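Only one protein chain is missing from this complex, and each of the others stays in its spot.
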Amino acid sequence: MTRTLHRFSGGLHLDTHKHESRDVPSMLVPLPGQIILPLKQHIGLAARPLVNPGERVLKGQIIAEPEGYVSVPVHATTSGVVRDIGDYHIPHPFGIREPCIVIDADGLDELFPIEAVTDYAALTPQALQEIIRDRGIAGLGGAGFPAHVKLKEGVDNAVDTLIINGVECEPYITCDDRLIREKAMYVVSGARMIRHAVNAKHCVIAVEEDMPEAHDALAGHITAHDDIELVRVPTRYPAGGEKQLIQVLTGKEVPSGGFSINIGIIVHNVATAAAVYRAVTRGEPLISRYVTVTGEVKTPRNLQVLLGTPVSDCLKLCGYEDSNDTRIIVGGPMMGTQVRDCNIPVTKTTNCIIVRRKIPPIQELPCIRCGRCADVCPVNLLPQQLYLYAKADRFDETRQHHLFDCIECGCCSCVCPSHIPLVQYYRYAKFEIALEEQRRQGATRAEQRFLNRKRRLQQRQEVKQKQKAGSTTTATESGDTDADRKAFVRAAVARTRSRKERGTDR
Amino acid sequence: MREVVIALVPGILVYALVVHWGVLVQCLLAVLFALAAEAVMLRVRGLPVKLFLFDYSVIITALLYALCISPLTPWWINLCGILFAVMLVKHAYGGLGGNLFNPAMAGFVFVLLSFPADMNVWPAVYSLHSGSPGLLDTLALIFSGRDSIADIDAISAATPLTHMQSQLGGMNMIGEFTTDPRYGLVAGTGLEWVAITFLAAGLWLVFRKIIAWQMPATVIATLFLVSLVFYGFDAGVYASPLFHVFTVSTLLGAFFIVTDPVSSATTATGRLIFAAGVGLMTWVIRSWGAYPDGFAFAVLFMNALVPLLDHFTRPRVLGEAVDN
Partner (left out) sequence: MAILTLILLVVILLLAVVYLDREDHTASDDPLLVDAINRQLPQTQCGECGYDGCRPYAEAIANGCADINRCPPGGDITIQSLSRLTGHTLKPLAGDLTPTSEGVAVIDEDLCIGCLKCIRACPVDAIVGAPKLMHTVIESECTGCKLCLPPCPVDCISMVKPPLNLRDWHWAKPANPLLE
């Protein structure tokens, strides 16, 4: 039985630029001298460090434990000594710093003892979830959603279809393609395990039409009694977006503001499936991933990179020469972020590093309401209306026009004849709305605290007056007299002043 | 937008060759006036003049406007319409992208209502009338006005649409007066060729993907169907569908005016309703209205409805619950 495919509205046929890197076998990146591991490489709360500077850690050892439920641990990706725990640059458009654990590699790559599971089918779904969480698996597709949370949703709700997403729709990126071609068995086995954990009725592995080798590789590992469907979906951006892929494969729509589990569907990336396989049958935590390095480099290819390896190492390995007229993008060309420098680590969500030529800024012109953005929007928004409202800071209206259904795929910006950076306006509006919400909550809390204080002061006043009325002799609470208190303050002020002066001398 | 200007050129040339060369003068004047008015407005509004002046938008407005007015229109009327179109209709509403109404149509309607007598002087088509205004008469009309010509009737002639309206007003039946040579094959001697040139140019734009085919097709189809129904109902009072479709304003408008993105609807459904509305209202005004042609009025009327259309035809967002 073949699945009838559906169509999502809008979308674009982009120049895929995949041939540069897709047919070159992947390469292991040599051990770097220093590893920088951000405590937050996933959606949710940052992990809490378990080690101290100076401590020796082994490859695969947990060095930070999850904080709360939506969080995953961080593992050392090689053996060495913890050098520092502090703020370092992470892949981010603003070049911000976040808490990271820095390890000086000792070159021994000594393994932490790990335990493997021989028969996953004997495990309960809960036990599988625990293993997956302990091995630090967060979605490797790009968003980095902790895998065990999705699994728990799958256990708590009836799952009709499990989709393993190998639809790499963004141009340039070929890391999933390469992973499937080289590790198809991992992907298929991981799919079986996830399916077992969530007890899904159907299981679909989806790849794009322009990935024939990957398709064949997967087909070779799917056995007749697996009951796994292997589907090729038409190449059209953003077919690999979760909501779009669900629409293509099942014809169902994820409710606005809801999640795929609301309609009984769970989507995992192929790389996540492969990581699940390694975590369960070999006990290996998530410490490396496939990264595509492409664009203006001498040898575009895929690398198997230990997490925490500097992006600059990966670039050097592919023959990148630092120059002033290139820019570096982490992620895809449509949704990725341009980073300020390349001394940032590869994280669990780094799927691609693209070097592109700098382009002179293009003058943004007025919107002429041509509606091309609306034609290509995969979510059926009216991007030009959203833009006008966001530009005028009319955030209530942007909400009414479903701003939060925007998946920031960038199709609208791509076709705009006036070169308006539409997605940037939507991001701005989303952040303003979130900030306003935060401000409002802060204000409510401040008001509450203010009122509480007022009431307390009033009560104290009343008590004092009652006491005055009750007895003429009132003792001060601490026994100090006014003169004593003043003398104390004077002495302290003098001490501090001298300390301050000494401080400036130094 | 450069392609749109290029696509207009053959139509203008055919117009000049078979109808009257005065159209070239009108186009030239309109473009000059429009560029000047645009430059002034950009300067007044503190916008970069260089960036916007030659973005072709104001040139398209000027050319469309010049094609609507008679080739014999006095220059000051041409100027009035352009000033109204560029300064008030376009820039007072926020300039490029901000105008609610199509500037060319608004400018044309403004002068049509303001100077009805002057706007009704149309030259006879070359092949039909030996009295077609010559060089001196034309220049006198354009630069000095109607009063400088002794016998205006000797050199002007009613267009097919005007002629039809006056004949119908005189209780004549269509079959009786359409034998007049001015009607040509279906929609006016000479004028048909202009219309066909615009059709060809429009198809070229569609082929080049500069404009979408849906809107012109909807305008033409609606106009054709409505006129077909009434033509079948009473062919003596209602003109044939071919007459309606192959009138210059229909084909010029369907491909070049209705497709103006700024003043038409933005949603896919809204655009279709907009185009259908233009087709329908054109026929209504032509058949029952006080003016012989209704295309400009129809466009302005539908322009006014655009905010409503956009509001009511917003597509259902992916995953949005269906009402009720």
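Each chain gets a letter, A and B, in the order it is written, and its residues are counted from 1.
We adopt the following convention: a contact is a pair of C-beta atoms (placed from the backbone, for glycine too) under 8 Å apart; a residue touches a chain by one contact, two chains touch by 3 or more.
If you're wondering where the values come from, they're calculated on a predicted model, not measured in any experiment.
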item: Touching residue (missing chain; options A:68, A:417 or A:442); value: A:442
item: Among A:112, A:259 or A:428, residue touching the chain not depicted; value: A:428
item: Residue of A:216, A:364, A:437 or A:462 in touch with the missing chain, whole complex considered; value: A:364
item: Residue ranges of chain B at the interface with the undisplayed chain; value: 47-48, 51, 284, 288-289, 308, 311-312
item: Touching residues on chain A - with respect to the absent chain; value: 40, 87, 92, 94, 96-98, 363-366, 390-391, 421, 424-425, 427-428, 430-431, 435-436, 439-440, 442-447, 449-450, 452-453, 478, 488-489, 492-493, 495-497, 499-500
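Simple rule for what comes next: only the chains that are shown with their structure count from here on.
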item: Inter-centroid spacing, chain B versus chain A (mean Cα positions, whole Å); value: 55
item: List of chain A residues in touch with chain B within their complex; value: 8-9, 243, 247, 253-258, 363, 365-371, 374-375, 378-382, 384-385, 401-402, 405, 418
item: Parts of chain B lying in touch with chain A, wherever the complex brings them together; value: 51, 55, 57, 95-98, 261-262, 264, 266-268, 271, 310, 314-321
